[in-house]
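Got a structure for you, written out below as structure tokens; questions coming shortly.
The complex is shown incomplete by one protein chain, all other protein chains being positioned as in the whole.
First chain written, first letter: the chains are A and B, and each begins at residue 1.
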Amino acid sequence: MAELLQFVFSGLTVGAIYALVALGFTLIYKASDIINFAQGEFVMLGGMITVFAAIAGVPLPLAALLAVIATTAIGLALHRFAIAPARGASPVALIMITIGASIFLRGTAQIIFDRRFHSLPSLFGNDPIQFGGAAILPQSLVVLASATVIVILLWLFIDRTFLGKAVIATAANRLAARLIGIDTRRIVDLSFALSAAIGAIAGVVITPIALTSYDVGTLLALKGFAAAMLGGIGSAPGAVVGGLLIGMFEALAAGYLSSNYKDAVAFLIILVVLIFIPQGLFGRAKIERV
Amino acid sequence: MKALQRVTAATVIGFLALLGGGYQVLAQIKIGSVLSVTGPASFLGDPEKKTLEIYVDEINAKGGVNGQKLQLVVYDDGGNADNARTFATRLVEEDKIVAMVGGSTTGSTLAMIPIFEDAKIPFISLAGAIQIIQPVRSWVFKTPHTDKMACEKIFADLKARNLTTIALISGTGAFGKSMRDQCVAVAPSSGIKIAIEESYGPRDSDMTPQLTNIKNKAGVLAVVNPGFGQGPAIVTRNYRQLGITLPLYQSHGVASKQFIELAGPAAEGVRLPAAALLIADKLPANDPQKPVVVDYARTYQQKTGQAVSTFGGHAYDGLMILLEAMKRAKTADPVKVRAEIEKTKGYIGTGGIVNMSPTDHMGLDLSAFRMLEIKGGDWTLIPGT
Partner (left out) sequence: MTLRTLLGHRLLPALVVAAIVVALPWFFPSTYYYRIGALVFMFALAVVGLNLLMGFAGQVSLGHAGFVGIGAYSVAIGPVHLGLPSWLCLFAGAVLSGAVAFLVGRPILRLKGHYLAVATLGFGLLVAIVLTNEAGLTGGPDGMSVPRLTLFSWTVRGTETWYWIAGATFVGGFVVAANLMESPTGRALQAIHDSEIAALVLGVDVARKKLAVFVISAIYASMAGSYLALFNGHVTPDVAGFLRSIELVAMVVLGGMGSIIGSLVGSALLVVLPQALTIFHQYEQTVLGLILMVFMIFLRRGIVPSLAAALAGPRK
């Protein structure tokens, strides 16, 4: 029993990481129908900028703030300079642009930072919390809490503020939104900026557990994306649930089946979801079929 | 057409070089290298490249070898074996090297071996797997300890501490996999029983499920972790998180200060086999390797600002063995140099004391590995190993 609980804790730890990444995907998709493959790089930048700012002597909280601000700016720039000029392009083209951006960011990070692994100190120390015979790190709870807080904030934003409703309007029908006076371009700007911020925050809280390096973005993006798809892309709670589920499946697979194929779990899930429930667990059946 | 342009450019440059380079009477000795400077194996290739560049410059400043200056040509294969092969072809055909020191990973080394064998150019590899020199190929040598030796060293220590039933948790990357295979192969003859095996992906962030299975397996007395990169650091942290108190052994792949930093207090008590380079300052004064490793560590640290790495040390050994062979042969002719490399005896390097022979193209024995333990956030040498 304690064994199963430990697997669950592991699943929650990893799943919370995926959930945070998935939230970033979801937000941009909600506002603009774009899948942003550079989301993983936002997470990487959050972690790496914090690490290097701290090495340069900036106090840690300030370094983290700096990282979030810088990454938000980069997210904004991504939309302004790479996506917006390509308005009207096919989904293929937009995907290629975000993939190109992700490769660009990764390549540049390699040069500006370095190629080694780095860590950050945990918020509440490294002593594990014992519960029911299993141990969970305090930082895992921080990651889970962050995901929860962000989901709540997002929900409040979408549901309670005018801007939030403008985001929904833009996603539902761009032309109509423009017609009633919403500056759709600014809205998408905002969604990219917010996603980048979420990604950066994720990077900062994840690094004490998962470490960071210039290329953590790729795998995180893939898994985070699988999570978003599982939950139903466009649904924020779905992203969190999807992330936790994938984390759980991975942990259980590693514990009970073969740890070799743990990575395959997420990608198998992508295929299964697409074939049987393309709209995901919480999404609406808006997928065009031919 | 790019090819045409390149050829034209090359021809023009060639003419200019002929005209302008007349004052350089003696040709330079061209040494080639294909390293994984970027990509997943940059952990290996980056210090290797820096080392080669530092020492080629230093030797040239002192007049070169046999009165000729050295010229180093380095290509980055990005961790991809196919690219390595293309660059190897380029080194042989275009750059016309006379010797090769490189091949950061086993994959890229194996892909390049046929090129150098066909071209009859001596190839000193910097990769770990035993297949590189077993079966012995006349033109291929290597400087790093084999993963088989690492297993044997760990098992010897386990035996000495009476910890004969162990668990193995390995990374699925090339390094971890190769070493895991060797450990499984030599375990019976070393008197070690592997009770349970687990694995993790090189990019995983949490290994608690696997370690939980190990913790719950009855009879396990110690855990060995063949792996490389961030994985072992996370394994070590998770180890502490789960409160596992069994002795933990890491591999020589984590032999860098960064492991201790990343693993934090969890690293206390971890043992691993490593080259003397890692504990240069703590070696007893009469240790034959001390002067070499202290000098290399200091030079590397000074010139790059980074802590020394054993992989850089392998590159140093490779270069020096090659140059010593050239000096003995009194020429850079590949055939003669190869014969001299094979006759390397008593070469004291960062990895150990090298004694090659026609049947042994690596030349290190188990004494080249020292058993280290991490105490108080630093390496300590376990006496008697």
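Operating definition for what follows: contacts are C-beta pairs under 8 Å (C-beta built on N, C-alpha and C of every residue); 3 or more make two chains touch, one makes a residue touch a chain.
Because the structure is a prediction, the values reported are computed rather than measured.
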Option touching the unshown chain, where B:31, B:111 or B:348 are the choices: B:111
Hidden partner chain, touching residue among B:58, B:94 or B:295: B:94
On chain A, residues whose C-beta touches the chain left out of the figure: 35, 82, 85-86, 89-97, 99-108, 110-111, 218, 222, 225-226, 229, 260-261, 263-264, 267-268, 270-271, 274-275, 278, 287-290
Hidden partner chain, residues of chain B it touches: 1-4, 6-7, 10, 37-38, 75-76, 78-83, 85-86, 89-90, 92-94, 105-107, 110-111, 114, 129, 172-174, 177-178, 181
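The rule is short, and it goes like this: only the chains that are shown with their structure count from here on.
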Partner chain A, residues of chain B touching it in the complex: 38, 40, 42-43, 46, 172, 198-201, 203-206, 208-210, 212-213, 216, 229-230, 233-234, 237, 240-243, 258, 261-262, 264-266
In the complex, chain A residues that touch chain B: 3, 6-7, 9-10, 13-14, 17, 110, 115-119, 126, 128, 135, 137, 206, 209-211, 213, 215-216, 219, 251-252, 254-255, 259-260, 262-263
